[in-house]
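A short write-up of the structure that comes next.
In this view, the complex is presented without one of its protein chains, the others remaining in place.
Should a chain be cited, it is by its letter among A, B and C, assigned in written order, with residues numbered from 1 in that chain.
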Amino acid sequence: MSQAPPSDPNFEARVRSSFERQGIMKTIGACLLSVAPGEVRIELPWSEAVTQQHGFVHAGILSTIADNACGYAAYTLMPAGSDVLGVENKINFLAPARGERFVSVGRVVKAGRTLAVCAGEVWAYDNGTESLVAVMQTTMMTLVK
Amino acid sequence: MSQAPPSDPNFEARVRSSFERQGIMKTIGACLLSVAPGEVRIELPWSEAVTQQHGFVHAGILSTIADNACGYAAYTLMPAGSDVLGVENKINFLAPARGERFVSVGRVVKAGRTLAVCAGEVWAYDNGTESLVAVMQTTMMTLVK
Amino acid sequence: MSQAPPSDPNFEARVRSSFERQGIMKTIGACLLSVAPGEVRIELPWSEAVTQQHGFVHAGILSTIADNACGYAAYTLMPAGSDVLGVENKINFLAPARGERFVSVGRVVKAGRTLAVCAGEVWAYDNGTESLVAVMQTTMMTLVK
Partner (left out) sequence: MSQAPPSDPNFEARVRSSFERQGIMKTIGACLLSVAPGEVRIELPWSEAVTQQHGFVHAGILSTIADNACGYAAYTLMPAGSDVLGVENKINFLAPARGERFVSVGRVVKAGRTLAVCAGEVWAYDNGTESLVAVMQTTMMTLVK
């Protein structure tokens, strides 16, 4: 959907600074791939540290990177001085998360004054192929400090 | 809801063995608290390694331990030789995940032949107080190998 | 969960008056069974008018009465002069909605200042038996007029 420009021109630095403070992103080895108005991408390499019982990436870690991409996508459009809060999310798992790296994409579907609805995807890159392994629908809240 | 007894008397060993193979549980420091027919509990201590930007446990890690408790709750009721697959989950965050330890509870609401519906909770223990910080509703699938 | 008493002693009249203005409740023949602080019940008789292709109650009508019970459960706890807005809901269907009447129950799990999280159930009464046919998890918002 078409998107009004961010009210805070400093949105990217604000997202990057918040991301850097998340211990879990360091723990799983994820990094910010891109930060655009209403759209954020996060990359996660496969590692033993994030696996479920069959060696694929754990469903909860797919949720973690999808939720984070959605939350920061919403945050790009929030006013300076605000904070972002995750209200809820829903994720469907489409295929085992097999691959050497994974990219989550979060996009704002509708940004209201208090709540934003976002859509998330997780893509797997496996030996030259790309496939969609999860889709998310989520609600984020603007907290004005 | 009342629950038929597990068809596989070996259900607990099967759950514990699968849990042990999950790299992510070691990474975040989670352990199995209890395994009963249709109900599983997982404990997670707070650590810097699982935090979001304000030092609370990241929403995605609450999803991870809630989803895992639900999946293994469903798995206790599945036949020997089967595998459990997460179809989808939905989680609402009720309060910041502040505390020194967290317990997720997964319970089977309805176990069908192919699909099981489970309810998950995450409780925070913070300086002597207990509070519910997230609730989950999820679908699990039986895979017969 | 334990619940603070409603701030508006007139909560029941407010819920009943809003319910009476919903055209869809008349259309499907639903009525308010009970209105208590944080918990509302709605009854729906089976009729040809609400069926899907096999003569059971349509999934969307189960959503309608579950969402409505949750919304009004949240509304009982909102301040006088406010309005209730449905943010989102998630429903799992556990069994075909077979029966002569159906009761949805909505309960507040957590009532915050702006958002409330509710749990819904739909029960079927079929020839003397009672069964749970759907469970819902939903977010409601307080609008202060």
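Simple rule for what comes next: a contact is a pair of C-beta atoms (placed from the backbone, for glycine too) under 8 Å apart; a residue touches a chain by one contact, two chains touch by 3 or more.
Everything numeric here is computed off the predicted structure, so don't read it as measured data.
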Touching partners, among the displayed chains, of the absent chain: A, B, C
Option from C:35, C:65, C:78 or C:108 whose C-beta touches the chain left out: C:65
Hidden partner interface residues of subunit A, rising order: 1, 90, 92, 94-95, 109-110, 112, 117, 119, 132, 135-137, 139
Where the unshown chain meets subunit B, residue by residue: 87-88, 90, 114-115, 117, 139, 141
Residues of subunit C (touch criterion as defined above) contacting the omitted chain: 18-19, 21-24, 26-28, 47-54, 58-61, 63-65, 67-68, 71, 85-93
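Basically, only the chains that are shown with their structure count from here on.
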Homomeric contact subunit B-subunit C: same or different residue positions, threshold half: same
Chain separated most widely from subunit B, comparing mean CA positions: C
Turning angle required so that subunit A lies on subunit B, C-alpha fit (0 to 180°, nearest 5): 180
Intercentroid distance (Cα basis), subunit C paired with subunit A, Å: 32
Rounded Å distance, subunit A centre to subunit B centre (Cα mean): 22
Between subunit B and subunit C, centroid-to-centroid distance (C-alpha), Å: 28
Touching two or more other chains - residue numbers and ranges from subunit A: 87-88, 90
